[in-house]
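Have a look at the structure below before the remarks.
Yeah, one chain of the complex is gone here, protein chain that is, but the others are all in their spots.
Per-chain numbering from 1; labels A and B assigned in written order.
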Amino acid sequence: MLSTQESTLTPSARRFPFPFREDSYRYSTNVEPAPQFVPTDAGGWGDRLIEIDPHYGSELEERAAILDRDPSRIAMLPHMGPAVWDTITTLLPVLATDYPDVMCFTREGRRCHWRNDLLGLDIDFVIGDASTLPMEPLRFIGSQIQDDIALLDQREDALWLDAGVITFAADWSLGFDVGMRFLEVHGPVPRVHEEQIITRAQQFLMRLQPGEKFRRTNWTMTVDRRLDTSTETYPEWGPDRLEVVDDPDLAKRLHLRVEVQHLIRLPHSGAILFLVRTHMISLAEISAVPAWRQRLGRVLAELPEDMADYKGISRYRHAAAQWLLGG
Amino acid sequence: MIPRHSSVPRPGAVPSPARAREYFAVSFGNEGFKESDAWLRRLDHSIQRQHVAFRTGDDAAAAALQARLASAVVGIRVVLAGPEADVYTLRALALRMGAVDEEVFLLVTPDGSRRVHCPHCQSTTVTDRPVGEVVVCTGCQKSLVIYHHFSRRTATYLGYMVDAEERAKEDAA
Partner (left out) sequence: MTATAEASAPALHNALELVLADVTDRTPSIRSFTFRDPAGNELPPYVPGSHIIVHSGDKANAYSLTGSGVLTAEYTISVLRVDNGGGGSAALHQLAPGARLSVSRPRSAFAPVATARHHLLIAAGIGITPMLSHMRAATEWGHSASLLYAYRQGEGAHLDDVRELCGERLLECTDRSSFLAALGVRLGEQPLGTHLYVCGPQGFMDTVLSAAAVAGWPPSRLHSEPFGTADLDPGQPFSVTLGRSGAVVDVPSGTSLLKALEDSGHKVPFMCRQGVCGECILPVLRGTPEHRDLYLSEAEKTANNSIMCCVSRSRDAGLEIDL
């Protein structure tokens, strides 16, 4: 029996959404109802829809700086206005319920009041009137949660990625993908089409009823806890993938990157709200949980080449597996 | 090889005419003109049609389509014929103006031209290179690999820096 060294566990390890159910990993339509607590070898996660952690302030500052630098990370096709308001009136009450000490939302008709002590924010606004918010509505809701946000419209028997604020993308570009069908968005992913995973996911999502909430996890790896690994900035972070292989600090620099993705049918617009919350933990931190250490090592060693290539981890995954399994 | 399920368009068989109030055709180049003309001849004589021909895809062609669609009523079909870069660009315009896929007929003449979007500097580069090969971005001079990912909204392929990961090594050497 592997035991966990409680004392060396970081708080983020205790809440980390460790995604592997087995020693090997394949794609599947891995959706489950949300929220729902999942115990792990280090603690557990998932009892809240929106998770606020100690990185809240710094991640939101980073998002704001990215959006100032590169406005293509936020996009909204003209018909998505009601869906954005729907997102605001769905998420703020959830936050207020889950974090009552620091957040408060009240509404009377279209008039809303929102207080967020973590950001020193206290505002009144009117649903449908963008001028009553401190910034454009989509950017506003993106400034209250650490999650990246995508909104999908449903029409012509398909889902369309028609709006979003995505500053922490794992190797894709919202600016390029906006306006695509769900199936087109997933065009570059290997295996999932032959295995009907994406068509099945789309059918499932199109049948979601208002208010229903599901979630799934996805994972990859990132060098140095860098949140912004978008296609836009690939020339900046691409070199790290090679550099890290021979770095004696590999275990501190390489992070398992897990996205907790929520899938929510918005009640009035009928759009699908897709939230992507990124969590990262270094191999060094993982090694404090022997069960995780071994499982991640085996997953990385076994992962088929096409999946590793697609995730962009081919250069270093065997070095990582060796460190995890050998030490 | 381009995976079969990617977002890359695959011009299929020539589409058959559908029940419609009228057809509006825009063609590019000789080949495009001939294709479009032959296709319109297959329509029932009673159906109204109009065909405007351009030598190449440029602002004038976009303006002509825009002007026609601005006053169009439901029941119209748009026919676009010519090289893929021109045809997909005007399809994007038609969709933006409210058309749905079923209302746009594409007759692509093979000439290999394509438009590539650079996410690093946001420019568009026109090239004859096929998917999988490398093109130099006219905006930032980076070498972009033409990826098997296509946006119908912008009628562009995604290109991303081909040697970003090796660069560190070269710089160090």
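The definition used in the following text is that a contact is a pair of C-beta atoms (placed from the backbone, for glycine too) under 8 Å apart; a residue touches a chain by one contact, two chains touch by 3 or more.
Remember, predicted model here, so these are calculated numbers, not experimental data.
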Contact residue for the chain not shown (choose from B:40, B:72, B:108 or B:161): B:72
Chain not shown: contacting residue from A:57, A:71, A:210 or A:304: A:210
Residue ranges of chain B at the interface with the undisplayed chain: 18-22, 69, 72-77, 97-103
Residues from chain A at the interface with the omitted partner, ascending: 28-33, 77, 79-83, 86, 89, 109-110, 127-128, 153-157, 162, 196, 200-201, 203-204, 207, 209-211, 214, 267-271
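Everything that follows uses one rule, which is that only the chains that are shown with their structure count from here on.
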Of chain B, residues touching chain A in the complex: 3-8, 100-101, 117, 119-120, 122, 142, 147-154, 156, 158, 160-161, 164-169
In the complex with chain B, residue positions of chain A that touch it: 72, 156, 173, 175-180, 183-185, 187-188, 190, 193-194, 230-235, 238-243, 315
